[in-house]
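Can you keep this structure in mind? I'll have questions shortly.
A single protein chain has been omitted from the complex, and every remaining protein chain is retained in its original position.
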Amino acid sequence: MSADTYAWAPGFVAGDRPRIVTSRFEYEDSYTLERYLATGGYEGLRAALGRNAADVHEQVRSSTLLGRGGAGFPAGIKWGLTPEGVFPRYLVVNGDESEPGTYKDRLLMERDPHQLIEGCLIACYAAGLSQCFLYIRGEMALAQERVGAALNEAYAAGYVGRNICGTEFSVDIVLHWGAGAYVVGEETALIESLEGNRGMPRLKPPFFPAAIGLYGQPTIVNNVETLANLPFIAANGAEAYTAIGTETSPGTRMVAVSGHVKRPGVYEIINGTTTFRDLLYGEEFCGGIRDDNELKAFVPGGGSAPWFLPDQLDLPFEGRQVGAAGSMLGSGAIMVMDSTTDIPAAALTLTRFYAHESCGKCVPCREGGTWLMRILERIVAGDGTTDDLDLLLEVGGSICPGDMPHAASAELGLEATPFPYKMTTICFVGPSAYVPVHSALTLFRSEFESRVTPVRPRVRIPVAAAGGGA
Amino acid sequence: MARLTPDNTTLAHEIIARYPKPKSALIPLLHLAQEQDGYVTDEAMRHIAELVGVTPAEVRGTGTFYEMFQFEPVGRYLINICGTMSCALMGADDLMHAAEETLGVHAGGTTDDGMFTLHRAECQAACTEAPCLQVNYRYRFRATPDDVRTLIDDLRAGRLDGEIPPHGTLARTRQHIPADRGVGAVDPDDVAGPPAWVTVDADTSQGAS
Partner (left out) sequence: MSPNDDAVNEPTDATDDAGSSGDKAVMVDDAVADADTVDSEPVVEPDPDAVTITINGREVSARRGELVISAAERNDAYIPRFCYHPRMSSVGMCRQCLVEIDTGRGPMLQPSCMVPVSDGMVVDTESDTSKRAQEGILELLLANHPLDCPVCDKGGECPLQDQAFSHGPGESRYVEEKRHYEKPIPISDLVFLDRERCILCDRCTRFADEVAGDALIHFMDRGNATQVNTYPDEPFSSYFSGNTVQICPVGALTASPYRFKARPWDLEQVESTCTTCSVGCRTSVHSSRDRVLRFQGLDVSDDHGEAVNHGWLCDRGRFNFESIHADTRLGEPLVRTDAGLTATTWSSAMSITADLLGSALAAGSDSVGIIGGARGTNEDALAWARLADACGVGRRDAQVGDGIPAEILDLPRASVDDACAAATIVLIGPDLKQELPVLHLRLRAAVESGRTKVIEFTPTGSGLTAGAWRSQQYVPGALVETVRQSLSDSDVAAQLAAGPVVVVAGRPNLAEQGPAVLDAVEAVVAAAPQATVLPVLRRGNVIGALEAGLAPVSGDTDAILRAAADGQIKVLVLLGADPLRDHPDAQLARRALAGAERVISIDGHMSSSSRAADVVLPAAVMGEKSGTTTNIEGRTTPVEQKVTVHGTARPDWMIALELAQRLGHDLGVSDLNDLTAAVPHAARHRSDRVPAASAMPPSNYELRLIVSRTLYDAAVLTAASPSLAELAAGPGLSVHPADLEALGVSSGDDIRVVGPRGSVVMPACADDRLRRGTVWAAFNQVDPRGVHGDIREVIDASAVANDVRLEVVS
């Protein structure tokens, strides 16, 4: 094992770069209060408590800290969207990390729970949030254990609860476990789930959680990694933060690279400058494709993201450029497919995921996702027809009408269509079932065509004749 | 045993009190019921309905949405083998075949001795460590078919009892908010003003629900 990996942090690769949120990962006991305090822990909170809340909020705003959950919205601006004078307001921590390919929040919770707790406290202080609910994905037993233990320590030491650090600042952090539902990672579904309901997304607009959220109150929903950056910003100032990364994407960012690379892992990278080629081939990152195979395609931003080809390797890991090139960065997850990959089968694993995770609220997602999956299953099993390929696009068109984003391909003579897509659903789960189908079919149609047999007679059921109407 | 035990009922009340609205405790209480009995019984759901003040249909409606809750008995060990993209690319099918062969059940099945239930699972957030699996939500990373066979042997022999509790138990350390340190639930029906440490917009602070 190389020197910058640690047995207690599986998957994490330290590298020789400035690190903000993974700075304690080299310590085996990084999750204890003792280690946390010995390494500058709760200094950011103390610094924040020494100023008034509005100043701390302004500091976060000027740091341009971007949300790490997928949408990339600036945290400081999000905090400011609460309607004036409406209280109480809540903080909901989104620790329901489930996007295929993504592996970072779990590591942050398991390895440095106090950093997250400190981040929550700074957010509550700065944005005037009266109670914090820390929602951890149900399947993450160790993260629940570590955060629970850390909270117990922090309460006992006076860092959480009543009169924190002897000030007027008082806030409870309530640990809450989910129970297995990807869609709950969507912030309005997360709120539904936290209210004890089925985790079905609410329509927004008209109501964003910042205005009408948990119990109908203004609610800030922040991702774990986002909050984990706050202690650094509070302790070192916004300038120290913006000194790292680029102007539009400051700081660092955790990226998980998985699939057919030599050294899959979780890397804290400098935001905005690192290219995909660096990540996949650079020696301090993945070190190339496994067995030195050719790269066939990669998913640049979690399972929901349209696929990229080797053509896009020189793009930086930066939201705007990736969007213009036809995909998105999402939650910081790259999945790599080498030349041996069975593309229709790979697409099926993602479509099946999103069909399985549909909450069932919107018809296009509930019915369309499963339909896409069934057709793909037939194709992968060798029972597809040429008609099925068009049908996939037609069914997908009922979820995402209009142009779908996709990457450029020199070989196919394709220009890029930029992100995003139109959708007939409330949230992104439905379109996400179609995205891999569309990417795979657009970029690798020949692989499908070689799998299907020519048209068999299609069953046509005139709808009107089936009813009693005509 | 079906309703929550007296101890668990006490714990349930403690959990409910953390939330501004009792229904928020529904999922934590379903976990508690599953920890108690290994799965969520009908009687436990009725009890939870009473505790949080909703109908049993609402409890079941919420519970069945989340796939971790089991409403029929499952094995002492629930083995979830991930089959989403990264794991699929790295050989998840081989793990599943090894598990099916070793256990003698197909995905979805439970062994006759009630020791194991095998499920095909979706992404477990360990994609860089593919292929991975979980036993009662404890990870096994970069697993091989041999690892799966060894794991099943070890579980059967009780060699992992210390590490892996029976199905239903998640974190073994629970949060406890000490009475003298906790702030208590902030209920929008009771609180309308800004928190004490916020002074800047205090003058415009009235008018909450």
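In this document, chain identifiers A and B correspond to the written order of the chains, with residue numbering beginning at 1 in each.
Going forward, a residue touches a chain if its C-beta (ideal position, glycine included) is under 8 Å from a C-beta of that chain, and two chains touch if they have at least 3 such contacts.
Quantities reported herein were computed from a predicted structural model and do not represent experimental measurements.
When you scan A:G368, A:P405 or A:P436 for touch with the missing chain, the hit is A:G368. The missing chain, though absent from the display, is touched by one residue of A:G382, A:G402 or A:P454; that residue is A:G402.
Of A:T102, A:S130 or A:S358, it is A:S358 that touches the chain left out of the display. In the full complex, subunit B makes contact with the omitted chain through residues 42, 45, 54-61, 64-67.
Although one chain is not shown, part of subunit A still touches it, namely residues 181, 198, 200, 203, 206, 355-364, 366-371, 374-375, 391, 394-395, 397-399, 401-402, 422-426, 458-464, 466-470.
Everything that follows uses one rule, which is that only the chains that are shown with their structure count from here on.
Residue ranges of subunit A in contact with subunit B, taken from their complex: 10-11, 52-54, 84-88, 90, 97-103, 105-106, 125, 128-131, 137-142, 144-145, 148-149, 151-152, 155-156, 158, 160-162, 167-172, 174-182, 193-200, 215-217, 256-260, 264-266, 299, 303, 333, 335, 337, 341, 345-346, 349-350, 352-353, 356-357, 359. The touching residues of subunit B, counted against subunit A in their complex, run 18-21, 23-28, 30-31, 52, 54, 61-63, 65-69, 80, 83-86, 88-90, 122-130, 134, 136-139, 141, 170-178, 180-186, 188, 191-201, 204-209.
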